[in-house]
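Left out: one protein chain. Kept in place: all the others.
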Amino acid sequence: MTTVDVPVHEAADDWTVPSLSDAEYRWRARRYRLRTVRRAAGFLSPYLVTWGVFLAIPVGWGIFLSFNRGGLIRGDPRVFVGFENWTRTVGDSELRTAVKNTGIYVVIAIVVVFALAIFLASLLNHYKKGSNFYKVALYFPLLAPPILGAIMWFFMVNFDFGILNLIKRTIIGGDGVRFLGDNPHALLTIVSVEVWRGLGFWVLFYLAGLQSVPEELQAAARIDGAGKWRRFRRITVPTLRPLLLFALVIAVIFNFQLFDSVQVLTDGGPRLGTATVVWFIHRRLFKFQDTGLAYASSIGLLIVVLVLTGLSFWLLGKRRQREA
Amino acid sequence: MAGDVTTDPTTLTEAPPPERDEAVAMAERLAAAGRAKRLSDRSRKILAYAILTLFVVIAIGPAFYLISPAFRDSVSLFTYPPEWIPSEPTLDNYRFLFSSTGYVRWAINTLIFAGCTTILTLVTNSMAGYAFARLRFPGRNVLFFVILATLMVPVAAVLAPTYLTVNFIGDLPIIGNWIDIDTYLGLILPSAVSPLGVFMMRQFIETLPDGLYEAARLDGAGEWRIFTKIVLPLIKPALVVLGIFVFMLTWASYLWPLVAATGNDYRVLTVGIASLKGQFVTDWGVLAAASLLTIVPVTIIFLFFQKWFVQASMAGALKQ
Partner (left out) sequence: MAEVILRQLSKHFGSVEAVEDVTLRIPDGEFLVLLGPSGCGKSTILRLIAGLEDATAGEILIDGELINFKDPTKRNVAMVFQNYALYPHMTVYKNVAFPLETARMAKDDVAEAVQRAAEMLEIETLLKRLPEQLSGGQRQRVALARAIVRQPLVFLMDEPLSNLDAQLRLQTRLELMGLHERLGITTIYVTHDQVEAMTMGQRMAVMRDGRIQQMGQPTDVYDVPANTFVATFLGAPPMNLIAGSLVRDNGHVSFRCEGYELAIDPATAAIAPETLEEAIGEAQLGVRPEHLTLASLDDEGLPGVVRFLEPVGSDLFVSVNVNGQPVQVRMPPDTKVATGSDVRLAFDPARSHIFDADSQNLRS
């Protein structure tokens, strides 16, 4: 292109400093780039070491263990058993009960807690006066560790002096209810405790979602004469839908791990009526000494959770795409 | 406009008689409807607040239900009809709690456990988050994805191998004195592995303008100086949120401490209090006293810092 002698470039060859050879240049460029790796290693290693030793390695070890039995405590040597644990998981009636209970629990708890949370969140979204007080108060159960929440309810549902039985006996008369001693009361009690604990969180969660609905949109709908129900269906539901799916997956992941309140309130009883998957794993590992099945079900739990995690990322990704 | 006419009767005086009657009737009808609507609005409002209040009572009621049993003799609990206000309030339960159980020890252990886990998490996660947000190195995205994939790994799913890992390290020379089952570090380290904080920190650090980082480099600052002098001060809010979140999660945790701290020396509050509830016989008064004593300070702290707490709890779900 350049047929014209315009001072675009200055002659490079009359300069005193010699150029590097190609090989030298490439070598030094590479060494220079590697300095970022050293730096990154410095910043990453504290976390990577902790994570690697206490999470990544255990995950791998756990997968290996699922083909073994024993080896958890001294005097119980580890034996490789191949797929035996996995085939046994299908037939074990206690595990089957635990899975069934967990499933029932997850479904009821999530349906109830979501319905209540969306209801209360829309109330709080509409009646703003004093909503801060209500938010704080509803959040309260989350402050106490699950164990303490369960113990509070241990007092509430006591056969002799629990307030629920006192009310029942005073109003309806007759004997008290064995909230923790009978099936299916025990499982329903556990569901209630967990609903009580989780409600505040989900109210705030959905309230945040609702408040992301632009005020103008609501106002516009009101002016258009849209009724309450219509507004709820046309505006609220579509805003919450992406949230709802994501929340659902998260809630399943969390609730699937129900353990603390079962352990402290019923210890799986009565007659395995409140046995859950994590309770089963803990019991087989540290009480029952039937480790093989526990190893396999740990990995089963891991797979379920990983799949659900993948699902939640996918949902988030979709939401981001939509927003973009 | 029709609306003006019906709501303002004075403008109707000049209207012809027949129309006037009609208009007045209409105005009255509308006014009645308005009153009915207002009334129903008000009753709806009352109903809404009644429902909210009911749920508040349910939310905080169980804690209050501990007060009475905590200050009286367990036997008196079983009288019927119930005696709400103890006739002979007593501090015996607390005396027992402090003298005959490990409550104080558990509380100290819990502070050490949750405090160290929080500090460790903040340090490692902010550093790793910085590396993922700002430093370019090969394999960055793959490594981040692999770490992120372990975000939800349940404690229960890796309970046995984690226990074995800690046990294994416990058998090693020197380091085994520090990290083992029934040691603080054995309790803390496996509790400080969640990548949630790394993810949060990365997101937050990425929102800082590139210019700051570049200006600091040209000002001669190395990565460590940029991290401590520029990045950390600017992400303080995120650090507070993450810190509260981790602390709350850790001190409430139960399963890992149950397995990793079996002896009384390293037992934490959750495990300790749960152990007060006996398999067959329970000292109700002591159990209530211990539970109450544990939640009161948290509640007070919460009331002071509620805004941060709420943000922290949302951090887990929404910050993603």
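Details
The chains carry the letters A and B, assigned in the order they are written, with residues numbered from 1 in each.
Just so we're on the same page, a residue touches a chain if its C-beta (ideal position, glycine included) is under 8 Å from a C-beta of that chain, and two chains touch if they have at least 3 such contacts.
Bear in mind the structure is a predicted one, so any value in this text is a computation, not a measurement.
Seen in the complete assembly, the chain not on display touches A, B. Of the options B:V24, B:A107, B:A221 or B:V240, the residue whose C-beta touches the omitted chain is B:A221.
From the options B:P233, B:G263 or B:G278, the residue with contact to the chain not on display is B:P233.
Listed residues A:A29, A:I167 or A:V237: the one in touch with the omitted chain is A:A29. Residues of chain B in touch with the missing chain: 209, 211-212, 214-222, 225, 229-230, 233-234. Residues 1-10, 12, 15-17, 19-20, 25, 28-29, 31-33, 35 of chain A touch the missing chain (whole complex, contact as defined above).
The criterion applied here is as follows: only the chains that are shown with their structure count from here on.
Between chain A and chain B, the centres computed from C-alpha atoms are 14 Å apart.
On the chain A side of its complex with chain B, the touching residues are 36-37, 39-40, 42-44, 46-48, 50-51, 53-62, 65, 71-72, 116, 120, 123-124, 126-127, 130, 134-149, 151-156, 160-161, 163, 166, 196, 199-201, 204-205, 208, 247, 250, 253, 256-257, 259-260, 263-264, 267, 277-278, 281-282, 285-286, 291, 294-295, 298-299, 301-302, 305-306, 308-310, 312-313, 316. If you check the complex, the residues on chain B that touch chain A are 45, 48-49, 51-52, 55-56, 58-63, 65-66, 69, 77-78, 80, 82, 120, 123-125, 127-128, 130-131, 135-138, 140, 143, 147-166, 169, 189-190, 192-193, 195, 198, 223, 227, 248, 251-255, 258-259, 269-270, 273-274, 277, 279, 284, 287-288, 291, 294-295, 298-299, 302-303, 306, 309-310, 313-314, 317-318, 320.
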